[in-house]
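Single-structure report; data block below.
As you look at this complex, bear in mind that one protein chain is not there, while each of the others sits in place.
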Amino acid sequence: MNAFSRLTSTHIVYLVVLLTFVAGTVLVGAAGRSFVSAGNISAVLTGTSVLGFIAIGQTLVILVGSLDLSVPYVVSLASLLSAGIMANQPGNILPGVAAALLVSAGIGLVNGLVVSGLKVHGFIATLGTGLIVSGYLATNYKGSAGQTPVAFRLVGATGIGPVPVSTLIMLACAGAVLLMLTRTRLGHHMYAVGGDIRVARMSGIQTGTPIVAAHVICSLMAGLAGLLLAARLGVGSPTIGAQGGYDLLSIAAVVLGGTLLSGGKGSLVGTLGGVLIFAMIDNIMSVMQINPFLKDVVRGIVIVVAVAVYARRRVARRATRFGHHEHVRNEQEVSA
Amino acid sequence: TTDQSIENPPAATEGGEAAATEEAGATPAPEGGDEWFDQAEYDQQFEQRSASFEGDPEQPWTQYIDGEMTATAEFAADEPQKVCFSNASISNPWRQTGWITMNEQLKVLQDSGVISEMETRDAQDDDNTQIADIDYFIAEGGCDAFIISPNSTAALTPAVERACETGKPVVVFDRGVETDCATTFIHPIGGFAWGIDSANFLVDNLQEGDKVVALRILPGVDVLEQRWAAAEKIFEENGIEATDYFTGADPTEIKKIISDELATGDVQGVWMDAGDGAVAAIEAFEDAGADYPVMTGEDEMSYLRKWEDTGLTGIAPVYSNFQWRTPLLALERIFAGEEIPAEWVLPQEPITEDQRAGYLADNEGMPDGHYAKFGGEDLPGYPEVWRERIIP
Amino acid sequence: MLTVTGLSKSFFGVPVLEDVTLRLHAGEVHGLVGENGAGKSTLMKILAGVHDRDAGTVEIDGTPVEFHHPTQAHTAGLSTVFQEFNLLPDRTVAENVFLGREPRRGLLVDKRAMNSMTSALLEDLGITSIRPTTTVGSLSVAQQQVVEIAKAISYDARIVSMDEPTAALAGPEVDLLYAIIRRLRARGTAILYVSHRLKEIFDLCDTITVLKDGRVVGTEPASAMDDAALVRMMVGRPISAYFPEELPGTAVGPALLRIEGGGNDQLDAVDLTLRAGEIVGVAGLQGSGRTELVEAVFGVHPFTRGRLELDGEPYTASSPRQAVRRGVALITEDRKSQGLSLDQSVLDNALGVIRSVFPRRTAAARKEVPGVLSSLEVVARDLDQEVQYLSGGNQQKVVLAKWLAVDPRVVLLDEPTRGIDVGAKIAVYDLMRRLAAEGKAILMVSSELPEVLGMSSRIVVMRDGRIAGELPPDSTEEQVLQLATGARTERATR
Partner (left out) sequence: MSAAVTDRSAVLQQNRAPWHERALRALRTPGGAVFVLLVVLLLAAIAVNPSFGEPGSLIRFVGRTAPIAIAAIGQYFVIVSGEFDLSMGSVVTAQVFVAGNLIGQDDSRTVPVLVLMLVLGALVGLVNGLVTTLLKVPSFIVTLGTMLALLGLVLYWTGGAATGNPADSFRQIGRGGVQDVPVLEVLPYPVVLVTVIAAAAFWLMRRPYGRTLIAVGDNPRAAALTGARVWWVRTRAFMLSSLAATVAGIILVGYAGVHPSVGRGYEFTAITAVVLGGVVLGGGRGWVLSAAAGAFALETLFALLNFLGVQSTWRDTVQGVIIILAVAAGTQTWRRRRRGRTAPAQAPKHVIAAQPAPGSDQEGT
């Protein structure tokens, strides 16, 4: 218990990753397959990339104390815009990418402004913008549209060894965001705003900026996920975001990665661990050919159980003055 | 699925009836409602409704319309073969019923030593997952053959092409893809045929100027859009006033729509692009105390039962559920080196009022979500497996 | 250097500052004293740009300034150590100190520079026990206070205002702060210094301004003042008149609460007996465990060792609910975060305890509670007004009312007069006397030594989670402070 309580939640996330890995090796091995073969590693990593992008952004949004439920629609919109503009012309790749990212960022900006300016709860603000975009998609797109050129599709289909290019791009983005989060003022201010907005304001931080920035980056990441999907699918699709259930799944991955849902504390590295846990569990269940209905049961239970493990540790502990850790303190009624 | 004005249809799609897609239109779509309408395809399916099918009429799942055949001698094998099945999902009763049937068919072929095992990955309705599933099979599956039921047409095309490149037989069924690289593409006649059967029935039983409410599930799914494209055209030509709604297949929504419609005026007919919510629609008329409409539904047991109970004028168009058997049977022929149709068009015949009693009797005790033309009566698990809906 | 003229401010129509005028010179330590709620913190917050003033001017070096945000104040060379902590517990010391103006190299935050600058800053303060990379949440309250001070100083401000910076500090740490302040003064920095410890005021300050009920009573050179004169100015009347006398008929009865060898992870060897009709004062430095003591009795963080008796029967307070059922009440030190549901009405708050613990008595209590509120002279629009719109004193009265509604036998009061005005204070004192006369046992934790001395029948002094000693009511502040600080001197540098 003592050693356990000294670990940071990121450590625990990666302990769970390790545990899942071991379980995967055993279970997949029992099914007569290899969990660590190139093909399987590639499959697991592919499973991390789309959700990875979105979870990176979602981490920021959750860190500043908000939420983003609009990501699935941003993903779909980005895939449609890019595929539509590219129209199978290699020359249009850049404009397609640029337009998709620009529009995504625009949606993020709206989210951020509604949250920070109008003080609307992130849940409602992004549920609202999500619905708005969803209505636009349903009205203007009847099914998949556009086509991405082969050069662009390679992004979704090739790999360096067992590592898909898409995963590398996702990790590069994670690296950039991690740098932003830990090494720039903006990143520090995100933590501050999520931790205690009053303290942040008193310390001279323009509290709107980190919130808006987090939402913009989140939507940008969702836009990138949309681009990646357009590359993998070869077309844009108005339902691809909703198909993946990326809104709730990304929030779950972030929390699974040890980030506090109420903001201010957490790590991007943990989130990547959370995404990896999901990807490995999905992979294991697919190899074992688990009934698809039961897959959801397993996912649901894993989310709750894993978060319960961190949550138990998070009960704020004060340096004890006396005693020998005799009893677990009865804090259930009081810590709110 | 595709907005034709933007997309480059892969060259093969143009090549006539071998086209592997259900919506292989080539003309740029005009703005507006009929962008899904394709006259050539419509005409072809119109013909196919009355075409003669090769094979044993007792086993409609093995029947096909005579056409181009694919030689498969290269795939002939003596040993039991391993099959990899990439399934879009089992998220609706139609797919669940078919999936049960497929597994029973599998058992037969395993017993007869044709297939050693079938490894299945279920994409849970996600294109991206299904692409990954197919790639996994290619890399890790050790598959001797692929069966793919694509989640969507355009998006799965590249993945199916990659499967084809392995040189193993690839069988695509239900929805198509935009390539004809697959060894065979199995599907019932198609959406236009559904639309023609159902709309013509309404037209025959209604008068000009009558009102039809069209209940559609979702926009943008090619199979469903073609059903409506055909029906809408026929309604227009025959002076039937039709209003269409998207319901998400949610019976609550259907009831709301019908009761709102009944509140504003009489409704003489109901057209559905899938039978899921037919019962709810009928009940809405009952609740409002209105006369039963002329109905179209589907061969789902709930509708057939309600249809019989109420005695209304109706028809049950069929999107042949027995097609879930065919991919495995196709592989049986492939592994035997027999030639098979390049595009395996299965019969798709509506159930009419006089056939209804027979189907009800045959499917006695099946759950409401069961499909009458599931075609598994001769399989070993019949009837418990379907009755108890045992999903592997 | 800093000139404040005619400054006024009111919250929700209640004037907090009226026509305040203040002058601060370079190299001067200016003491600001006054009772709780006199408006000292509010004044500092206005200077810091946290609150907007209603009227008046503020000039720095003769230039009128208008701050709407703390950053503007920082830029103008004014920084503030606030009374409440402004720290993020989950971030490191360095990150907290440089929050909002992290040093950069290129685009990136220069963590190394930030850490070494923080180290240097702390060393400058003579602190070596705090590492820049530890998270603030794991520090002790005193250490957190040091971080807070380091943060304010790090702005290189020409004017530093400090709101009770020593409240959490003990002997050697206070000496440290003295050294820091003297160094700043030598540099020509002007310092506005708020403290309730008069000794500090006389030790440090050159000039003293006394605030009372939001008005400046006077500004005098420190050399021209003494304790008694200062207190008279602050209170406006002799202290004796301030605290009501024990009511006739108050008799010390049998022991209601008895703790023997009580302890948990914050407390140890607590022996305490509380008798009916008695008001026991608890004194101690901040962080000495006074709150922990009442929380342990109330079952928030229960005792894990020792024996408790209530009314002669064994008492295990494992949750506040049980404590309430056994007739124990706790008026918490922070009414906003622990005592009130700010969005709810006066009536709902006053019925809070009844409803959650004795729901069956609600109907009767509904009829009684308005009487309780009126006996406390609560001022409000009506019973449906949300308590967030009430003044602090009235909020505190609502808290008292909700406990009186259940008629408790043992009343624990933690800083019952913190931040409420004189009138309300006297109402609280009167109430305590009345409760004592009714035979209740009262335990009052307070940081206001005069209050403890003026109200208690006995004074318990706490230090480091233990009871350091007990004093009779006629003790002096020095005696209390001696007990309170005593042993901490040895441990302070850990």
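Each chain carries a letter (A, B and C) given by its place in the written order, and its residues are counted from 1.
In this section, a residue touches a chain if its C-beta (ideal position, glycine included) is under 8 Å from a C-beta of that chain, and two chains touch if they have at least 3 such contacts.
None of these values were measured; they are calculated from a predicted model.
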Inset, instruction - In the full assembly, spell out which visible chains the left-out chain is touching. - result: A, B, C
Legend entry - Among C:T75, C:Q344 or C:Q479, the residue in touch with the chain that has been omitted: C:Q344
Inset, instruction - Specify the residue from the set A:G39, A:G128 or A:G159 that touches the hidden chain. - result: A:G128
Inset, instruction - Tell me which residue among C:A323, C:V410 or C:L481 touches the hidden chain in the full complex. - result: C:A323
Legend entry - Residues of chain A in contact with the chain not shown: 114, 118-121, 123-125, 127-136, 138-139, 248, 251-252, 255, 261-262, 291, 293-297, 299-301, 303-304, 307-308, 311-312, 314-315, 332-336
Legend entry - Absent-chain interface as seen on chain B, which is shown: 90-93, 96-97, 100, 219, 245-246, 248-252, 254-256, 259-260, 263-264, 276-277, 279-280, 283, 287, 301-302, 305, 367-370, 388-391
Inset, instruction - Quickly run down the residues of chain C that touch the omitted chain. - result: 11-13, 298, 300, 319-321, 323-325, 330, 332, 337-344, 346-349, 351-357, 359, 362, 366-375, 377-386, 388-390, 402, 404-405, 407, 438
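Definition applied: only the chains that are shown with their structure count from here on.
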Inset, instruction - Examine which chains touch each other and state the graph shape they make (line, ring, star, complete, other). - result: line
Inset, instruction - Could you tell me the distance, in whole angstrom, between the mean C-alpha positions of chain A and chain C? - result: 43
Inset, instruction - With chain centres taken as the means of their Cα atoms, state the distance from chain B to chain C in Å. - result: 74
Inset, instruction - Averaged over CA atoms, how far is the centre of chain A from the centre of chain B? Could you give it in whole Å? - result: 36
Legend entry - For chain A, residues contacting two or more additional chains: none
Inset, instruction - Find every residue in chain B that makes contact with two or more other chains and list them. - result: none
Inset, instruction - Show which residues of chain A lie in contact with chain C when the two form their complex. - result: 179, 182-185, 187-189, 191-192, 195-196, 198-205, 264-265, 316, 318-323, 325-327, 329-331, 333-334
Legend entry - Complex interface listing, chain C residues touching chain A: 50, 69-71, 74, 82, 86-91, 95, 99-102, 104, 107-109, 111, 137-138, 140, 263-268, 289, 299-302, 304-305, 318-321, 464-465
Legend entry - chain B residues within the chain A interface of the complex: 1-3, 6-8, 35-36, 89-91, 119-122, 124-129, 131-133, 135-136, 139-140, 151-155, 157-158, 162, 219-222, 225, 391-392
